[in-house]
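Here the complex is missing one protein chain, while the rest keep their positions.
Coming up: chain A.
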Amino acid sequence: MGLKAQSHHTVAVRLNEQLAATHAISFYREKRAWFPRVLFCWIIFMAGVSSLIFRNMDADNMVRRKEVLESSCEQRARMLQDQFSVSVNHVHALAILVSTFHYYKNPSAIDQETFAEYTARTAFERPLLSGVAYAQRVVHSEREKFEKQQGWTIKTMEKEPSPVRDEYAPVIFSQETVSHIESLDMMSGEEDRENILRARATGKAVLTRPFSLLKSHHLGVVLTFPVYRTNLPPHATAEERIEATTGYLGGAFDVESLVENLLGQLAGKQAILVNVYDVTNSSDHLIMYGPRYPDGDMSLAHESKLDFGDPFRKHLMICRYHQKAPTSWTALTTAFLWFVIGVLVGYIFYGAVMHILKVEDDFHEMQELKVRAEAADVAKSQFLATVSHEIRTPMNGVLGMLGLLLDTDLDSTQRDYAQTAQACGNALIALINEVLDRAKIEAGKLELEAVPFDLRSILDDVLSLFSGKSRQKGTELAAFVSDKVPKVLIGDPGRFRQIITNLVGNAVKFTEQGHIFVQVHLAEHTKSVMAAKANACLKRGSDEVEVIASQTQFNTLSGFQAADDQNSWENFKLLIADEEFCSDASDNWIPTGEDSESVTLMVSVEDTGIGIPFQAQDRVFMPFMQADSSTSRNYGGTGIGLSISKCLVELMGGKINFISRPKLGSTFTFTAVLRCQKNASSDLKKSPLEAIPTGFNGMKAILVDGKPVRAAVTKYHLKRLGIIVEDASSIKMAIGALCGQNGHLRSGNGKRPDMILVEKDSWISSEDGVLPIRFIDWKQNGCMLLPKVILLATSISTTESDKAKAAGFANTVIMKPLRVSMLAACLQEVLGMGKRRPQGKEMMKGSALHHSLLHGKNILVVDDNMVNRKVAARVLEKFGANVECADSGKAALMLLSLPHKFDACFMDIQMPEMDGFEATRQIRLMERKENEKIKTREVTYEGGSKTEWHVPILAMTADVIHATYEECVKCGMDGYVSKPFEEENLYQAVSKFFESKPI
């Protein structure tokens, strides 16, 4: 349940993380909503800026345009004015001419002809004047005389004889251009009359308002100068002037054509419209030039004053542009470009920010997904672990019940059914355990132990496990450990065994004939030997290789070809030879240097099975993948084992790989980094079952075996027992050696061999009877110290064994696979030195083992839950233990105060007041204090055997997976059993502590 609680917890944590992530994301989203608005504002701002720029530039243009207009207007006005005044001056000069030559001279020097000619020739001086004329002042009294003198009557403007008036002003001289006005009375025209009156009063040039001229019907003005009879004083009064007036000189300005001419001389006349007004009457502007209703650009105009020399008349020139101000393309383009640049810059920033946001969003999303995926992965592993555990519990029930059922009276069919069910259940449990392992590895919860162990005994165990199967199939199963490998290694024996078991299991499963051969070497050593061999190979050349290849029998363990020829005798010999050379040193293998703390082992498992198809080789280590996944395959299994092995090997810091050739077999090789024990074997808890008897030390044996690899394996096992072995490739040779010894002592070890071990193959291949006859001879001769002859066999039939007996072999046939304990037992039996049969593990079965394990032990059960206490106590009692109970941590402390009689303590973890962890800590503290005292000899116990207090404390918990185990170890517990009690679990936990104390 604790597991579930924890997963709840982790899920909650994940949820919190997710919440935090969503917070961050919503913050970004909020910000994100602002960015389009910011962009919009920026665009508006840029539009404003660019319109400002446009207006600025446009205003500059307008100012310039205005200036141009002003200057050109002024220029026109001055030119007009200048031209005008030049003309006026000339008319003035004409007036003086007339007065001088017409009146001061007598008779007059001027007549019409002269005047016309003169004026015509001086017309260039008066370009603005269409013509000049002189009119004489004639009062009514003098009219008749004047008319007679001139020969025509005075006419009005309408060319009719003038009516009677006070005075007249008939034209007497005229320029040819205006000859049509001769004899016309100027006083009859309204404008002219007014002009005349004003001119003679002021004595200056006066102008009429603009009016349509007589002939041309152009607009024009008439300029009038008075001509006086006498030279007047400068400040003469108006009356004096009127009195002195004798005539008037007038000229008509055809303003329209004149201005046109004038403007024609200037550049850009089309661009600028000019209007000239008479503004004497300020309310009514009289137009002198230009269109009456001016078109063109009305927005801009410039007025320039014109002074034509008549103070009474005021004139004005107004200039306009003909066309409206053209739109300023430069300004527009510039502004637009600014706008575009601004918008682009804004968009780039916006895009960048949006991209960053998007990337951030994606990142957060990915993170969230990652968290989810991880959570899912952990959840999956936890689920697997939980489910596996949950399945295991009822399965244990099922198996237990089946076990009990098998103990009852059953007929053979029922027994068969029950056994099948039990086997299936066991397989299922094994599978579940594998899944659980895998889940644990994936969840990162698998931790390797680091305890000293003996690799060789582990190999023996594994071989014994598969010996039955291999014997059934008739395959040879053998293990060989290099002498260089230290006796005691530190690592996780359970996991190491698991890997080897898995590999050997696979090998056994897939091998029908041949052999399965497990080798352990030091990785460095193997490498160096292989390198040396490769060199040698190169030297030897190829012909010998061919010879080897053509051999039908291969130099392997069983003579079958193996996938990896590394293990053939050629290499093996080198490895062993190297070992024998320094075997003395390797026995007490003393590490030197820094690296020596750790050793890298290279383990290879070679089989001659069906091999792995090439196309399946790359997914061998993938979980649940099998070489042949078809439903009709020949071999069962889940395919999870190799992947677990791979994980375990990697946890051990090694690598696993394989070489496989279909139909030939496979060789799996893995390396593992283990530490080695410095003070070898002092600490190793060896069970008595596996302890190697020392009684064989120094014995001698002759081994007859045609196959060198197999011989090496046998030698290895015999060596472990301390037996000195000599080789003989055939029985004859062995006998020869024996005879030689019989006759005379050989130097060195003059001892007679104690035994002769004969491989079954060698015996069968040798001629029948040869050996036995000799032996029988010896027997009859009464040789006392005859060596025992022992047959080694993988499998043997009854006829064969009878034959062997008849042939003189000792009673025992040593069955392969060889194991030290088994070998020792057999030899003891043969040699008659065994007082006691070593107890094989096979002898103890089922709960009998448990009974013996716990029998007579004093055990304390601590649990606050009465029911649990009762049940636990009962289970333990059933195993033969004496149980005492305590209902709290405190009570347990009281009971365990030193000295006490308990051999072990089962402690519940969850208890009120003082929980199991705390209680254990206190107990351990108490023990430590006491141990100090023992060391300093303050306290001694009877018998002095008690040198250290350490009561094994096992936690009872319903929760086997997560951190509990570490916690248990941390506070000084020795292990745990799951609740409710399961026999198997209990056995595993308890066996660690009681194995070393046999009954």
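Methods note: contacts are C-beta pairs under 8 Å (C-beta built on N, C-alpha and C of every residue); 3 or more make two chains touch, one makes a residue touch a chain; residues count from 1.
In the analysis below, contacts and distances are computed from a predicted model.
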Undisplayed chain, where the name is taken from the UniProt record, one of "Histidine-containing phosphotransfer protein", "Guanine nucleotide-binding protein subunit gamma", "Glutathione S-transferase" or "hydroxymethylglutaryl-CoA lyase": "Histidine-containing phosphotransfer protein"
Contact with the hidden chain (one of A:P163, A:P326 or A:P394): A:P394
Of A:P107, A:P234 or A:P912, the one touching the omitted chain in the full complex: A:P912
Touching the absent chain when the full complex is considered, from A:D254, A:E759, A:D864 or A:D903: A:D864
Missing-partner contacts on chain A, residue numbers: 1, 4-5, 8, 393-394, 397-398, 400-401, 404, 863-868, 870-871, 874-875, 877-878, 908, 910, 912, 958, 979-981
